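Shown below is the structure under consideration.
Let's turn to chain A:
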Amino acid sequence: MFKRRTLVTAFVLCALALGTSQSFAQDKSIVVASTTSTQDSGLFEYLLPLFKKKTGITVKVIAQGTGQALDTGRRGDADVVFVHAKSQEEKFLAEGQSTKRYPVMYNDFVLIGPKSDPAGIKGMKDVAKAFQTIKDKKADFISRGDRSGTNTAELKLWKDAGIDINKDKGPWYKAIGQGMGAALNTAGAGNAYVLSDRGTWIHYKNKGDLAILVEGDKRMFNQYGVMLVNPAKHPNVKKDLGQQFIDYLISPEGQKDIANYKINGQQLFYPNANDPNA
Partner candidate 1 sequence: MRAPVSDLPIMLVEAGILAGTTTILDRISLVLGPGAPTVLIGPNGAGKTTLLRVAMGLIPVSRGRVTWGGREAVPPTHRAIMFQRPVMLRRSTAGNVRYALKAANIFRADWEQRTTELLKLVGLEDLGSRPARRLSGGEQQRLALARALARDPTVLFLDEPAASLDPAATKAIEDIVRAIAARGVKVVMTTHDLGQARRIGGEVVLLHRGRIVEKAAANDFFATPKTEEARKFIVGELLV
Partner candidate 2 sequence: MTGDVSALHLVLSADPALLAIVRLSLLVSLSAVLFAALIGVPVGAFIALTRFPGREAAIVALNALMGLPPVVAGLAVFLTLSRSGPLGELGLLFTPQAMVIAQTILVAPIIAALSRQTIEDLWVEYRDEFAAMNVSTAGRIKTLIWDARFSLVTALLAGFGRAAAEVGAIIIVGGNIDGFTRTMTTAIALETSKGDLPLAIGLGAVLIAIVILINALAWGARRAGERYAG
């Protein structure tokens, strides 16, 4: 007899605890599908409390690769998507999954590699040439391999170098299917090259023997865009709250907050919501 009573009590307690842990978040919250790079850079930890203070809205971030994040939007499991692969974003728009894309900010990609630089690409100004050299020397290269924004950019650079990477890859090319931090860990452990966004790189605490070897090429420009998932397709989308988040990001105040995010005095993202070509 007493055993049953304790079981029921425990059950009720757990249900209550779980219930209450959600209750205060349910009212004003949105789910934003974003990328691991954006998360790993620490931007959200900085930005979201500011947004919450201003609007009282809690933002729950699911960090995945850009491709995955957009798929989450397609399934209606997120209210807003915040990613950095314009070609994929435009496809998303074309499908009617969103009605408007807002540019928010940019940073750039950097080509990371071991300080010993076995492929000898340090300081090259032409990133496509650097990629070509890596392939020719069969130097170990880590690819995100996860349809992320960074991965999309990497694949484009192989194409720019005139390389069909799917055909020409060998054991030196390792696609790991994971986020930016994991890719950097793998590169560091294996003395390999990897393309990273600058934000994640600056925030990354395990640099070890890795360093920036190539940067500044115009093709390494990395644009971020934000979109509200189309409520016509998914009625559960929190239209107003989601739009408030977008409005904040592109507002002068939001853009200033983005610019103010620094690590060791270094700015990670450059706001450009006003750029019509972004």
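Operating definition for what follows: a residue touches a chain if its C-beta (ideal position, glycine included) is under 8 Å from a C-beta of that chain, and two chains touch if they have at least 3 such contacts; residues count from 1.
The set was built so that all candidates are chains of the complex that A comes from, given by their letters.
Note that this is a predicted model, so its numbers are computed, not measured.
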Which one of these touches chain A in the complex: 1 or 2?
2
Candidate 2 touches which residues of chain A in the complex?
3, 7, 10-11, 14, 17-18, 21-22, 25, 31, 36, 40, 44-45, 60-63, 74-77, 178-179, 181-182, 184-185, 203-207, 234, 236
